[in-house]
Each structure stands twice: as C-alpha cells, then as structure tokens.
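Each chain you see keeps its place in the complex, though not every chain is here.
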C-alpha cells in the first residue's frame, strides 16, 4: 500500500484544517494509507478526511498511550519517544505533504530532505542559508497551490519508491 | 481495532512456523490487527497466517527500508532503530504472544512485563531470580498449550486495555 505522510501543527486555523481534510480525503480516494503524528490540528483534520473517504490511517504517537490518538486514527503506534517520533513519521512515508506548520513540522521537513523523501508544501516553511556570498538555494520543497495538487504531486513523487 | 503482537525469532523450525501461522490466522479471524517486527521466521509465518485469513498486518522494522519487510506486511513502519525498535513493537500491542524466541524476544517479553502489557507464551522463555533465599517468582507469562489457546488468552487479556 502507498503510504503518504501529512505533517503540520497541532493547533491550526479552520482554513488550514480544511486544507488538511481535503488532503487526507484525496490520499484515501487514491487508495493510499495516511501516515501522521496522530495528534490534533492538521493531523486530526487529515485523518478525518481520510477516514470519511474510507481510507486507512496510521498515527505515530509521541506518548505511550494509544488513547491519546485522535479519533480518526485506525492504527495507533504509541512510541513513548516524544518529538523523537518525528523521524519515524518521515521514515514511514513514501512522500510527505507539509501543511503550514511549526518547529515540529520543520524538523520533519528537514529529516525528509535529508533522507530523500519527497516533500510537497502547502503554505509551509521556506528555507535559506545565512550566507550572502552563496548562490540562492534552489527550493527543495515542491510547492502546491491547492490540496488536490498537493496530493497529485505527492502521489507522483512517491512512485519512485513504491515499497510493499 | 484490537492490536495483538506476535514476537519470536527470525529463524525458526517448521513446527514453530506452523504455530506462528496458526496464531496469525487466529488473530485475523477475530478481526484483530497483527503487530510484529516485520522480518522473517516467526514474524513472517504469523503475518502470512494473518494475511491469508484476510487480516491486516503491521511490521515495525529495524532498518530504514520498507522493502526489507516480509511480503505479508501490509503496513511497514521502518524505524532505523535496529533492536531498539523492539520496545515499539511492545508499545503498539495490547497483548503479545511470544513463540519460542531468542534474546530479541526476551527483550520484548521484559519490556511488556515492565509496561504491564499481557504476555502469552508458547514454548518461550522461563524466568527466575538467582537468589536462593527468595521465594520462587510466580510465572509472569500466561502459558498456552496450543496456538488457538494463545490467541484466545491474548484476546481476553487485551480487553482490559481496548484502545481506539
């Protein structure tokens, strides 16, 4: 099964939640499994979108209690690793879609770029080096304008590493 | 969904594999999700049993490559943590069934006992303290005589902590 990660902040605006919901639904409609951190905000909205479209959802949780997962997580994976679980969210994903996001999301984007997992961004972080003598960094994040486009891009980019 | 872990060695006898297959099938027939370490031996036989009975399987892998999972894992979770992933297999399970087993299995049994996750054993480790003055330790592992009984016991014991 294709596994697509959705990363983003635990508290988010209604507009961001709507985008996350649409992304989750889009992943499920294509038959993909949604992977996320299992908590609130972007994670919950995306999981809700996936479940309401009939999809499967995996939540890789920071805590030790499966009951801490949001109610739309079918497969909770409690890690007891706190923020250290972010690297596991990325490793479990064949591509990640970053929606908005705080520093936790930034750590996941960084891990994905380090490991070669494609990153699609919807209004998320922009990265630059603090070095006036260096040429500008080509943007390592594939930017999407809409949730539908984000899913389309992530699906296509994840094909390179299809897995089991 | 009820999540039941199956733990055991990566290389095993045909007899042990047959027991693991029956355990995996039994978990799936009751509607449970099989959790395991995703590799060969007991893990592969149990996952095969679960898949062939129509069930879902999660493999929490030691390496970073989802392709290292055995072919019966539906949801691979590559951790890149090596043996350190054993604690995650236990945390993801509402009860574990230990079948035979080597030192890796022993570490999982120990974590489960530490965390209060019920452990059912089919010809697995026996534990004692090296202290002649102490009273004998009551066996902390619930022993099963057959694969069917192991599933029955694990299912019942996992009801205490049903989760999402």
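All chains are identified by letter, namely A and B, in their written order; residue positions are counted from 1 within each chain.
Just so it is clear, a residue touches a chain if its C-beta (ideal position, glycine included) is under 8 Å from a C-beta of that chain, and two chains touch if they have at least 3 such contacts.
Because the structure is predicted, anything quoted here is derived from the model rather than measured.
Whole-complex copy count, one sequence throughout, 2 copies displayed: 4.
The definition used in the following text is that only the chains that are shown with their structure count from here on.
Centroid to centroid, with C-alpha atoms defining each point, chain A and chain B lie 29 Å apart. Chain A contributes residues 1, 3, 33, 56, 58, 60, 64, 66-67, 69, 71, 73-80, 87-88, 91-92, 94, 115, 163-164 to its touches with chain B in the complex.
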